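The structure that follows is given in the form of structure tokens.
A single protein chain has been omitted from the complex, and every remaining protein chain is retained in its original position.
Labels run A, B, C, D, E, F and G following the written order; every chain starts at residue 1.
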Amino acid sequence: MSSLSSCLLLSALLFSIGLAGALVRRNAILVLIGIELMLNAANLNFIAFWRFGPNPEALTGVLFTVFSIGVAAAEAAVGLALIISLYRHVKTTNLDQVDSMRG
Amino acid sequence: MSATATGSTATGPTAIRPTATPEIATQEIAGKAAAAGDNPGELLEISLGPHHPSTHGVFRMDVSLDGERIVKLKPVFGYLHRNHEKIAETASYLAAMPYTDRLDYMCSLSNNWAYALSVEKLAGLQVPERAEYIRVITAELTRLQNHASTIGFLIQEMGASGTPLMYAFREREKILDLFESLSGSRMMCNYMRFGGCRVELPAGWLDEVRKVVAEFPRFLDEFERLLAGNEILMARTQGVGVLSKELAIQGGITGPILRASGVNYDIRKVDKYGIYDRFDFKVPIGAHGDVYDRYMIRMLEMRESVKILEQALRDIPSGPIMDPKSKIRGFRPKAGEAYGRIESPKGELGFYLISDGSPNPYRYRVRPPSLINLTVLEDMCRGYNLADTVVIFGTIDIVLGEVDR
Amino acid sequence: MHSVDLDIYRPIAILMIAAVGFAISPLAMAWLWSKKFSPRKPGPVKNATYECGLASQGDAWIQFRAEYYLYAIVFLIFDVEAIFLLPFAVAFSGLTLGAAIAMLVFILLLAEGLVWAWQKRVLVWV
Amino acid sequence: MNLEKVKSDIEAAVPGCRLQIVVNGSPSGQHSLLLDREHAFAVAKFLRDDPELCLDYCSNVTGVDWPDTEGSGYLEVVYHLYSTVKKHGPLTVRMRTEDRKDAVNLPSFTPLWRSAEFQEREVFDLYGVVFDGHPDLRRILMWDGFEDHPMRKDYVDPDDYEYEPTAHDAVLKRALEHSNRDEKAGGCQ
Amino acid sequence: MIETADQIFVILQHWIVGFAPAGVRWILAALFSVIAILGAFGGLFAVTTILERKGLGRIQNRLGPNRVGPFGILQPIADAVKSLTKEDVVPYAADKVVHFLAPVVLVLGAFSVYAVLPVGRNMVLANLDAGVLFFFAVGSVMELSVFMAGWSSRNKYSLLGAMRAISQMISYEVPLILSSITVIMAAGSLSTVAIIEKQAGYTGILPHWYVFTPWGFAGFVLFMIAATAESNRSPFDLPEGESEIIAGYYIEYSGFKFALFFLGEYLGMFAISGMGITLFLGGWGAPLSFLAWVPSYLWFFAKLLAMIAVFIWIRGTLPRLRMDQLLNFAWKFMLPMALINLVTAGLWHFLPQGGLRWLVCILMVVVPYVLLGRGLMQGQRLEKRVYQFAE
Amino acid sequence: MLFTILAILTVAGAVAAMSFRNLVHSVLALTLAFAGLAMVYLQLGAQFIGFAQILVYIGAVAILIVFAILLTRDAGTTSKSALNASASNSSGWGGGVVAVAVFAAMAWAFHASAASQRALPAQPEATMQQIGNALMLQFALPLEVIGLLLTAALIGAVTIAMHDRQETR
Amino acid sequence: MLGEGIAKGLAETARNFFGSYVSKERLTTVQFPEERLPQPEAARDFPFLVYDGPDWQAGLRCVGCQICEKECPPKCIYIEKSKDKKPDALGKPQFYPAVFNIDISVCMSCQICVEVCPFEAIKMDTEFELSTDDRFGGLLWDKSQLAKSNEHYNKIHPTEAAEVDARLAEEKAKAEAKAKAAVQAAAQAAAKAAEAKASPAPPSAPPSGSAPSDSAPSGSAAPSAPATSSSSSTVAKND
Partner (left out) sequence: MDQKLKIELSQQGIFATTLEEVYNWGRKNSVWPLTFGLACCAIEMIATTMARYDLARFGAEVFRPSPRQADLMIVAGTVTKKMAPQVVRLYNQMPEPKYVIAMGACAISGGPFKQGYNVLKGIDRYIPVDVHIPGCPPRPEALIDAFMTLQKKIDAQHLTGDLRPRHLRADTSSEFVVPQYGAHDLEPAKNPKLWNITLKATPTEPRAGENEPGKS
């Protein structure tokens, strides 16, 4: 039954889960995980539109995904480095506590 | 001081570690509890041992790790404290002799000699010449097998899957065969007596020794081919566990470790006990005081021991092997005290005896090289890796029977 | 929508299922054995954490040094690089010198990152 | 090394110290120097730092228990000092505690010679001599909760001789005591 | 006849599958191959354990196991029986689910990579277009399982082992992939079968294996070193460094779970050796042209056994590296070498055939090797020393 | 059918990843989600992307997160306050509502969009060869840019993560 | 160059690997239960009590003097001296060990008991395959388990045993000579006395004294043994 709409639905679901996690969970690492999930959802969209799009020969979607993976990896590296750096200063990864410590 | 000892101790790549001078040494001990403050990671408190594959028995080190780096290391002793001194004080002088075998159970004959030497000092016994030669031969054979297996264990601790150890034990078995045919037991020889040796050499024994001694350099060559130039071994040992000359003397370190740190102090040369002044041999001296030096010093000492053995086997005279004044039963030395020491393979092994004129020693004290060589363990290990600790510990070459007695 | 293309993954799926079975079946057998013959006897000392014969003190789950993380970053970057290198390598024999040089530039960029890390002593294990 | 000369050197360098040469009756001829508690550390420092003596290497630290001597008896600690530079030795120095019960303090030589660290701990553990100035004076061979000083001459072994198939002499006595105790306590089974 | 011997398993498979109705044929065919893979490599694991123990024994001047069954060949079976009936202890402090999953995931990952490994002509489970990529991708799951094992045990030593394992595996994965990219550049495909077929053919009696080019040789050596590290074999066996961290990440595993770790490690070793064979040693191809009549799968397993022998030989000789040295070696020697080798492979393609190409490429490999090696040694300040003697 | 299973796997993994208390469990669940997604890619005919997803996300990003967890002492011991915060914090509820709203909007948009009604086209060719050619010919400039980005990320992340390294040495 | 030392090491292990198939030097394994290395003559494990002649109870050389018990460093010997005397191999009445136990779970094989024994009665055996699951039954050896014949001693320590036998024979000869002399002296004295008393009593040698005159070096059984062995066996039954 796989079709564009189901792919997009899955993508939307993943995105929402990621978003919900990023917003609800207060742990910085979990927030990052949520963001990763959202990026993955975007990747899925690229692939889905490539697969079901007008000209799949062009491979644009595939290459976009490759680049997106690269960007996501870079994002994860920097994000986690930030979290580690943050942790080193405030000894917590809980964003609420980080907030309160800053305030 | 020899000319070689003038070279300054190595700082090496580990200059981050402060080299403890005598003055700050004590402060360091006092400040041991203070953990390194500014590290970003939490300290992992691990006890290495008492059951650990490379603590040579039941030794324990309470280690604080920062990542894998040693921040703090506390040796914990006593897991093999078998009350040797107390037992010896309640038994006759002779009865302590078999117990000395079990002190440093890798080299029982050296222990025999050290104890016999002390009692001879205490009682004023003279050892016949032939017995002295036998003592030198057995002690040097002991040194050979001890150093060989120490190096074997050391490489084992570096993670070689037993091969060097097996080769070392292959040679050790040959030497143990000699001990067995001489004294009846492979390890616990109980061979020396106050004023001589227990039994005359078995027929053909010296020829057997000559054969083993003649073959031994071949083993050393093999060992060197196997390991000495090995890049991994060099990487694991060079610049690791540096022990400065000052700290070595300060910490009472003796034996190959001391000499690897550049101090020319070999009791065979200093005290010239027994008949060591008759032999032509040299004392190898290291310059860096790291693990590699300690390893190489032992290799070189083995070659020197082979030289001594060759001379002793050439020169051994015939004659009696016991001082006629000595007696087995009812041995009661005059009241007094004596401290005798020898260069055992591990360092200075001393026996301090106080006699009150009774058949058993009033105070019987072993000066164990293994225990005292551990004094600087923390200083040697701090700042190095967990893996280095094991290797550094291996080069100290302790035997728990002697550490805890 | 079973296109022909998916068929190739079927054996792999079967292999994976079989591999899991391969791992689990002996564990199940061992479990059955313990049920039938040799009962498991957990106990407070037996199931305590092993630490060289002593009772384990303190938690093992502690915070580690950041040194590990630096390696992970460098690894991640080069892993991503590999993702770009693979298609390039496949297409390499048909490519022009110019494309190859483009990839060389890409590699050099990352190599520069490596060199930077090297010189910054990132790649020094403390 | 002439002990008399050493003694006079010390007396010149450390004013007020009371030294005594303890004569050794055995053929070994290793006579020793008895230091007083108050000046022992200064004397030891002199021994270590004096360029002529240069006893930089403390080889051996021994505790001795003399329960029957001089009334209440005393504990004694013996140091054997050598020189790695001059290659002479041993110089035997000894110190005595006041008694065996409470006044068991002696100055620690660990600040001078690290090699004394474990040995002094051992003497503390097995004899109960308290070394003032020792950086880490804990039990070394026995466990921390242990209360006795087992190397003392009057130490009583724990009563754990249930089974002694070849018992005689002192061992037998202990084993007998044990079985008696068990019978009193209603048998060991 | 030769053809039949070579294809006997393929023919057998087709024959058996022929009996089944058309709808389930693919299942049957796949099952046939899967069972063959599990059986062959599971059996090879058993054989390797006994070979390793006996081989190490011979290196160490002794015999090794020889009492159980003729020449001790039943030893692995005895070990298996023992492991099966051994009590399974899970520490109370452990994370039980993860503790259970870790060995399963390890075996899953280890077996999955065999899907793209051709063990003989026409004998590959799935000839994927991106086969090599599949191999590396699925292989990386094993890293995770090692971490799961070490972390879930909640033991200090196992956690140290897990940290070491991950650091080591990620560090050596990069050179592993980079050195295999050289081959992909030459072969123009990620399909393992295509890579092997590219290496078919002979010049004289010598085959066209990639290992017989300068970059191929360097790549092969780099690949095998990285493979040793990836499979946690000596001298890179730090994660289980017995003399340091006792048993490393599987310290708390007992019974058959422990055996599964062993199995997984050995399977990983076989798989990565098989990939090395595929990439550089012509896969199932015969090493000399006149030996081509020997069935292809025999060649594959012969090469695999040779690789295992080398692994055992190395294990019997070398001491272990230290963690920092291990990482230094990966990042400061292996990775630059792999990158340079990549360039060399490109150069090889663009240079005209002839002696010059050989010379340039050999220099391209040897000069960095010497320089980097020297740099590595000097970075550690390693030197041969001369000792002095007193008196 | 297959897609449904994979989708359920993926979503389950994602939900678990976002809701487990133990962060390591979260990461393990996350790998499950990544694996499910990779299989979806495979099913969609993007073999390269599928395996690249496994290699990068499971082989590298998950490891990176695991490291980060171990380096920040959150493994297994998520502090109680953090949990409470996530359970009772009003912003948490708000976040959930926002997420549901976003999902509803997107789902509606997809459903309404004309593109989603399109019939499945023929299987496109996406061999490695083609991807490589496209990458090196059409996308050479983005490649260089991504190279620059990766290098920048390397330098940046390392700089951030090791900022007090010098003091400890 | 990097890798040089490693290559050397690999060559060395390869040499050993292949050497193990051709050279005994490189394959030192002795497959123990089937193959055994010859034990050297001096080998020692646990003590045993030597007896002469066929009857172990009568022939025990031990006189229960308890010197070994006192000197034994780990105190693993337990002896109870008999209250009566039995004639030993020389025929001289001697005490004998009513109980002689060695706890070999304690014995440290130090050989000091052998050294201190003035009667050559206790020697070291070379038997080492003694592993048992019986802690109390298997490892406490009494007199019957400890007694081993002089032939056994000669077998395991031939040189030493020969010396001992020679010395014993010498002592025995001396003792005999002394006994003879004593007998003669007694006879002479008796004769003198008789002469003095001028009584016709015939000079007779005591039968026990002449008994061991047919002695062999390896000490065959004393003819007088049967007479006393009954009493000794009743004692030994208690073991």
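We adopt the following convention: a contact is a pair of C-beta atoms (placed from the backbone, for glycine too) under 8 Å apart; a residue touches a chain by one contact, two chains touch by 3 or more.
These figures come from a predicted structure and were not determined experimentally.
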Displayed partners of the chain not shown (whole complex): B, C, D, E, G
Touching the absent chain when the full complex is considered, from E:V10, E:V47, E:A80 or E:M377: E:A80
Per the touch definition above, residue among G:D45, G:E120 or G:E176 touching the missing chain: G:D45
Chain D residues that touch the omitted chain in the full complex: 141-148, 150, 155, 157-168, 171-172, 175-176, 179, 189
Positions on chain B where the hidden chain makes contact: 50-53, 57-58, 78-84, 86-87, 90, 98-99, 102, 105-106, 165-166, 169-170, 172-173, 176, 186-188, 400-401, 404
Absent chain, residues of chain C that touch it: 37-39, 41, 43-46, 48, 50, 52-55
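Simple rule for what comes next: only the chains that are shown with their structure count from here on.
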Path length in the contact graph (chain A to chain D, fewest steps): 3
Pair exhibiting more inter-chain C-beta contacts, D-G or B-G: B-G
Rounded Å distance, chain B centre to chain F centre (Cα mean): 59
Distance between the centres, which are taken as Cα means, of chain F and chain A, whole angstrom: 5
Interchain centroid distance [CA atoms averaged], chain B/chain D, Å: 24
Multi-chain contact sites of chain E, meaning residues that touch two or more partners: 59-62, 128, 130, 133, 136, 151, 154, 156-157, 163, 166, 170, 173, 188-190, 246, 316-318, 323-324, 377
Of all residues in chain E, those that touch chain G in their complex: 55, 58-63, 313-314, 316-318, 333, 369-370, 372-374, 376-377
Complex contact set, residues of chain D against chain G: 163, 165-169, 171
Chain C to chain B touching residues, read off their complex: 51-54, 57-58, 60, 62-68, 126
